[in-house]
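Every protein chain but one is kept in place in this view of the complex.
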Amino acid sequence: MNELPQGDMELASRPLTAGEARTWFGKKSREQTDKRMTAKEAVEKFVHDGDYVGIGGFGHVRVPMALICEIVRRKKRNLRIAGHTACHDLDFLMAGGCVSHVDVAYSFGHELRPVRTRVGDRLIKAGKLSTQEWSNASFSWRYKAAAMGVSFIPVKVMLGTDTFKYSGAKTVRCPFTGEIYCALPALYPDVVLMHVPRADKYGNCQIEGISIADKDVARAGKRVIVSAEEIIDNSAIRENPHLTMIPYFCVDAVVHQPYGSHPCEMPGSYWFDEEVIAEYLKATQSEEDTAAYVKKYVYDVKDFNEYLQLVGGEEKMKRLERIERFEESPPYPW
Amino acid sequence: MNELPQGDMELASRPLTAGEARTWFGKKSREQTDKRMTAKEAVEKFVHDGDYVGIGGFGHVRVPMALICEIVRRKKRNLRIAGHTACHDLDFLMAGGCVSHVDVAYSFGHELRPVRTRVGDRLIKAGKLSTQEWSNASFSWRYKAAAMGVSFIPVKVMLGTDTFKYSGAKTVRCPFTGEIYCALPALYPDVVLMHVPRADKYGNCQIEGISIADKDVARAGKRVIVSAEEIIDNSAIRENPHLTMIPYFCVDAVVHQPYGSHPCEMPGSYWFDEEVIAEYLKATQSEEDTAAYVKKYVYDVKDFNEYLQLVGGEEKMKRLERIERFEESPPYPW
Amino acid sequence: MKHSLTEQMIRTAAGLLEDNKTCFVGSGLPLAAASLAKKTHAPNLILVFEAGGFDPEFTRLPLSVGESITFYHATYAGGMDDIMGDAGKGMVDYGFLGGAQIDMYGNLNSTVIGDYFHPKARFPGSGGANDVGSLCFKTIAIMRHEKRRFLEHVDFITTPGYLDGPGGRERAGLPAPGGPWRVVTTLGMMGYDDETKRMELLGVYEGVTKDDVIKETGFELIIKAEPEILPAPTSEEIRIFREEIDPVGVISGKSKGKD
Partner (left out) sequence: MKHSLTEQMIRTAAGLLEDNKTCFVGSGLPLAAASLAKKTHAPNLILVFEAGGFDPEFTRLPLSVGESITFYHATYAGGMDDIMGDAGKGMVDYGFLGGAQIDMYGNLNSTVIGDYFHPKARFPGSGGANDVGSLCFKTIAIMRHEKRRFLEHVDFITTPGYLDGPGGRERAGLPAPGGPWRVVTTLGMMGYDDETKRMELLGVYEGVTKDDVIKETGFELIIKAEPEILPAPTSEEIRIFREEIDPVGVISGKSKGKD
């Protein structure tokens, strides 16, 4: 076999060469400066039309919804999204008219919830959204390659499938064993959006529980905006340096936003707001209702805190916290 | 350039194909059983003459000295060692006559200590020790490839040097960018020796502070022996699952051994015993003194606890703990 | 006690899982099946979640394979790269898969119906399915058994089965051993013929005939013998499912007014 198989699609985000990567990241400041700003400031400064966007968390778990709402509010357009289990995060960006391309691993779905979102469907059928295919693990490893500063990484998934054919992956042979591997291109998003439990003002972040790919996602992003439930002192970071999952030098902006993942889950803090998710899913069934939902919850409020008031304020948040702590049963309102 | 450069040396440890790896690791038990045993039992069961050995920690920081002493006591022969910053650990194995080959990154040295060990020198000059060359980062990435279950990984070190020429590495081109990368072979040691602060009886391990490559080293080992300062309950592991650096299914044996890194440092617990290290370094200046040192501290004691008594027992250990906590100044007795 | 078809499928899938093995689970039916196995014959079955959770102690059914319940009191909570690396190295025995279409080699489609660029229907894509199908030793598909889903050729191979048949996985570079093992459907259970790697009928539920299965299968199913009648869930199993695993009815549909 002389010709090694390769995917048919042109990459939505070309891997940087090692030299290009170090030229970009070499310019990022190592200075420990106060990077706190509002979501508005962060989005205005670091998110541009046409950007390729990586999103931390896992679809609707620990996702940066406050940042995403702000991107919708600021009407960013033609964003291309890494759909590494993208659920409510991606869907809401699409509902807001911000997305022109999705690199799909898991997209256009809300996992176990029985109501299907119609947002992606409508965009695809209208020819307004291009896609290509990857897998969840592939995204994790594409980010890992970027975090390592290399342009590709060999893995044993995607091989032989249409998921491969409709991707931009290639294949290589191992120079030691002769085996065929899927060669994944490193993924360096133009901008990464991430929500964490705790950060200091410089951007050092701690995350408990599963990390998904966030350690590597943050290192892969050319620009990184972090929102945090809580801002802690740098001395608290330094008390437990092995808990720093994301070091400050990866981070360009720190946005203090309690309940910043709402209506999605923040592990250990608050559960999904299934009532709001259900309302959203219902709204997505028509274009008009979708637009009305976005108007009501984004355009007609001035910021995420006002949105939190609108969806139930402190009383609602405390209830979601009790559900997360198993003190109250969750609703299943679909 | 048609012919890509490659190292001249035959690999001391060939990478497993993905299929070979899964065949081996697929047979490892997933059962949560009590794996506690003595160092003697663990070494007898899991370390064989001729094994390729990976060692956790960093040369003389958090190194499994109790396991190493037991290997010397049991007179294992022709071990081949991954010299990923190998200091007192490797040196003592060589002093005990256990080693026939070293894959060198940092070996034959004791960092800042001004007295040079002569053990490696004598073996090399007598033609009793073969070597080849790698770098520290290369070892980390060779272990990472193994942890991922792939046979190679592309990196941007070693290129163009004699370190590369006298290794078993090769080069590959990135199928996306055309760049040349050093292709490192995955490293799957026959047996891994590791010392950790805390483990449960099943082998779930927590480590604070720097991890060096231990997360991947433990996942790469075909057989893994862990010694631990403290055995904790499984429920304590489950209270903080994100602190589990090494999951039990990687681990074949758990040896409870307080001060198991002595005379090396256990970060956060006890400092180097520089008096013992100095005595060792002095002894290594002649073959006879080396043999006498090994006899005194290994053959003439029945186990590591008796050795700890010999080097000063509880009083000494408490002093090393005070030094580690900055309550007492360290000696520099060389 | 009268059981539902969902309960029959869950019981059938649960019965496949040996104790002290590791199993990739998604939310929904797979998790219900694995939970039932743990509460009956396989108390030490280890549940693995692609997002990073390993062996949690459940308190309620998760809606997402990444939510906190998937790593509550878990043995470890790592990253997806950790878990997938472990799977690549052969540390995960079973994997559950779903899909809109399946072919006789067990290839699964969860991406599109129709042409990729102009799909009749767009589904969420691989998620972790391609990874699970590539890296687990034995995968178990759970499907509605309908002629429009059991096809000679799926519209899109999202997740590898045996690809084009014997040797197909190896030729593509997928690591052996591994691949499709069982298909649990609304009619019964299939396996795969060792030699041809084609789907083979193994058993049907009480009241379902071989011909019912043939009629709803769009390719030639290998049938070597009269299919066994698969055991129905016992009253105790039904009780466990309804009271302990899915009291709210998220999986049974009770929560959304169905059943």
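Each chain gets a letter, A, B and C, in the order it is written, and its residues are counted from 1.
Assume a residue touches a chain if its C-beta (ideal position, glycine included) is under 8 Å from a C-beta of that chain, and two chains touch if they have at least 3 such contacts.
Please read these numbers as outputs of a predicted model, since none were measured by experiment.
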item	value
Missing chain: touched chains present in the view	A, B
Selected from A:12, A:87, A:150 or A:294 as touching the chain missing from the view	A:150
Residue among B:182, B:294 or B:320 that touches the chain left out of view	B:182
Residue among B:140, B:257 or B:284 that touches the chain left out of view	B:140
Options B:35, B:215 or B:238, residue touching the unrepresented chain	B:215
Chain A residues that touch the omitted chain in the full complex	17-19, 21-26, 28-32, 146-150, 204, 219, 237-239, 241-242, 244, 247-249
Absent-chain interface as seen on chain B, which is shown	5, 57-62, 83, 85, 87, 104-109, 111-114, 120-121, 124, 133-138, 140-141, 144, 155-163, 166, 171, 179-182, 208-216, 265, 267-268, 272, 274, 324, 326, 329-330, 332, 334
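Assume only the chains that are shown with their structure count from here on.
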item	value
Per Cα centroids, the chain farthest from chain A	B
Geometric centre: closest chain by C-alpha means	A
Distance between the centres, which are taken as Cα means, of chain C and chain B, whole angstrom	41
Centroid distance [mean C-alpha coordinates] between chain C and chain A, Å	28
Approximate Å spacing (C-alpha centroids) for the pair chain A, chain B	38
Shared interface positions of chain C, touching two or more other chains	53, 71, 77-78, 81, 88, 135, 175
Sites on chain B at which at least two other chains make contact	17-18, 148-150, 241-242
